[in-house]
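What follows is an incomplete set of chains from the complex, kept in their original frame.
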Amino acid sequence: MAPQDLSCEFINVTQPYENVAVVEIDRPKKLNSFTSKMFADLGNIFKNLSYDPDVRAIVLTAAGEKAFTAGLDVTAAAQGPLLKGSETGQERDTARKAWDLRRHIKKEFQEPVSEIEKCEKPVICVMHGISYGAAIDISTCCDVRICSNDALFSVREVEIGLAADVGTLTRLPHTLVPMSWIKDICLTGRDFKAEEALRMGFVSGVYENKKAALERGLELARLIAEKSPIAVQGTKAVINYSRDHSVEDGLDYIAVWNAAMLQTKDVSDALLAGLQKNKKKPVFAKL
Amino acid sequence: MAPQDLSCEFINVTQPYENVAVVEIDRPKKLNSFTSKMFADLGNIFKNLSYDPDVRAIVLTAAGEKAFTAGLDVTAAAQGPLLKGSETGQERDTARKAWDLRRHIKKEFQEPVSEIEKCEKPVICVMHGISYGAAIDISTCCDVRICSNDALFSVREVEIGLAADVGTLTRLPHTLVPMSWIKDICLTGRDFKAEEALRMGFVSGVYENKKAALERGLELARLIAEKSPIAVQGTKAVINYSRDHSVEDGLDYIAVWNAAMLQTKDVSDALLAGLQKNKKKPVFAKL
Amino acid sequence: MAPQDLSCEFINVTQPYENVAVVEIDRPKKLNSFTSKMFADLGNIFKNLSYDPDVRAIVLTAAGEKAFTAGLDVTAAAQGPLLKGSETGQERDTARKAWDLRRHIKKEFQEPVSEIEKCEKPVICVMHGISYGAAIDISTCCDVRICSNDALFSVREVEIGLAADVGTLTRLPHTLVPMSWIKDICLTGRDFKAEEALRMGFVSGVYENKKAALERGLELARLIAEKSPIAVQGTKAVINYSRDHSVEDGLDYIAVWNAAMLQTKDVSDALLAGLQKNKKKPVFAKL
């Protein structure tokens, strides 16, 4: 399936450059807020892109000027099981409702969002404007986070009476930004701006407006897409493994990994191109 | 027991605002340096605050203008087992002294200080002036660290011939500040100022003087104390779990956690208040 | 064996100050690029320094003005098994070549470089000029990283078609610099300058030129070498353990560690010296 065929009601998928896909959340009238279906669609799109040999880097962005996303669509959610879960239901006892909620959190929210992290291709998240709640859940699954100057972030969940459960609290400590700041923003739910996000390392670049940020995101994606996909996708996989394992384990893993991957023609092509001061960029086969 | 009844010789506990407790180290004549008894008292205070339904956020500060704490009271310690441990005792052989020391480190120092980290309520540490040795042990147990402009920090232990064993070396890598800097300050024992602490992410805010820092600490505490305690205390618990576990484990844990916690009335109260553009802040029941 | 006797063809070892060793990569005509033999020699040097009682701190630097190291010597490597691994060999099937490559990565590259990390003495890495590929592998094994203003870094491997396998991808997440930035530099292979390295926390100091950086490196080393070696080397060991373990585990480990180490005469010497406002620095026995 070509990337563009993955588009659905509120999410567009395009391929503006060779090997580069752009995923755009497109529900600007509702500040790109998320319904359950949108989470499922998003997960499905990244699951498919993960296997698409014509895609080597992905940019995740959102339509409109106002918001990357305002988070969960609260009006919709208010009619869903999250809220009903807190009513005094008659038919299901507390434990059974707990069972349903646990499944619901895992299946409806965590699993689709985790598809972004599991996607074999690097994902660059370009945020702008209001970037609340789900924006943090989603962007912490991406490999690189950049934003425009007007981006306004918030770990919103504490404001609506819950500990964030779609990944924010789990993944923020693994983005390796200072813990004192993580606790500050998660416990207060306060807004923070692009500049603070940059200073703390949550984003690695701030650009003057959405257009400039998106351009930089695309530039990064093109730069990545030009390299050997064996090298690029291996790099992503091994960093993610190392994040959750000891140095000893990490070294062993990359040694096993490269036992196969160094046997690629890409190494000699790239290496010899370098040696010969070759002007032509090597062309790498699909992966 | 009301928070204020927890006060003891060198530590004051007060409750200046609803649901906010302030713990103040109060031995300014000795630069708030710590005796063994003070560690025990501090641990006991946080153990009690952890279960106090009238406390939803805690500020940790210290009396006087000169120091948050100069660390261990060396004069007192010089008469204790730490130093005696290095003499050539007659009655106890080396292994038995080692056994005693290990118990001593665990029981007299690590366990009381760890009570701050285990406290279910968020703790904001506000440091000023001399903040040496134990100041790092203690503040790395807190959730948020801020300080005044005159704060002067040092991982002092290397100066007195030992590897810090009350938590500094263990917890600093888990505060997610750059490792090159952690090694620098721990291996040299050199002083570093508020500005450097901020730049490295060790503290997440610097204020012009102690008064301003304390005000900001209280402001943060009040902001947190207004939120649903289910949301706030769950957020703390889940971030701490995630810090020490893989992303996979962390996602599973929050799903199990929220299976019960989403069944709180707080979610619907907070959510509906938000939907109705309600001006009144929701009032959450004690936890 | 005295430190200086460890010198070999392209690596010099000297001892400019008491208890301080300097290891200098010295192949400036080839931009200090590394052959397999140089990796082996480097590993061997650090293995020996680890046990040398006359060495308490080590500075790692490189000769010439242009480069700390340009990384792997590609011309040499092009004739080695890395590249041959990607040819269609006749005698060895793919799996057997994979077996050889895995051993090769572990034995020829990872093990020698890991000796720097395993070295019981603190290692300060002073980088300047071109610091590509192996420069990141090597410097992430060091305890403190500083550099001169002209330092230019790059995780080069992605450029030559491979995921870095000598430690860069494994150790960068354990240097606790922001993950979004780690992914950015590892996936693009782009250059980054001293200023960016400092801002992100990859290095903890930038100095105006190589000379100034080296002076600061030596100053740090001398400062460390003056302290109790029991305290210093214990500090390194315990931080490295804590990096890969939970807080709970880390506290237990330092308690067991200090059960023996607190029985050193160094503690009373240092402590009493401090108490007596002693001007003389305590002299600590060899370790």
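Here the chain labels run A, B and C in written order, and each chain numbers its own residues starting at 1.
One rule holds in what follows: a residue touches a chain if its C-beta (ideal position, glycine included) is under 8 Å from a C-beta of that chain, and two chains touch if they have at least 3 such contacts.
Computed from a predicted structure; not experimentally measured.
Of 6 total copies in the complete assembly of this structure file, 3 are presented in place.
Convention: only the chains that are shown with their structure count from here on.
The touch graph of these protein chains is complete, with an edge between every pair of chains. In a homomeric contact, the two copies may use the same or different surfaces; for chain B and chain C, under half of the interface residue numbers are shared, pointing to different surfaces. Superposing chain A on chain C by their CA atoms means rotating through 120 degrees, a value rounded to the nearest 5.
Residues of chain C found to touch two or more other chains are 174, 176-177, 200-201, 243. Every residue of chain A that touches chain C in the complex is listed here, in rising order: 122, 143-145, 174-177, 200-205, 220, 223-224, 227-228, 230-232, 234-239, 242-243, 246-248, 250-272, 274-275, 282, 284.
Partner chain A is touched in their complex by these residues of chain C: 74-75, 77-78, 82-83, 85-87, 94, 97-99, 101-102, 105-106, 110, 114, 117, 157-165, 167, 169-174, 176-184, 186-190, 200-201, 243-244.
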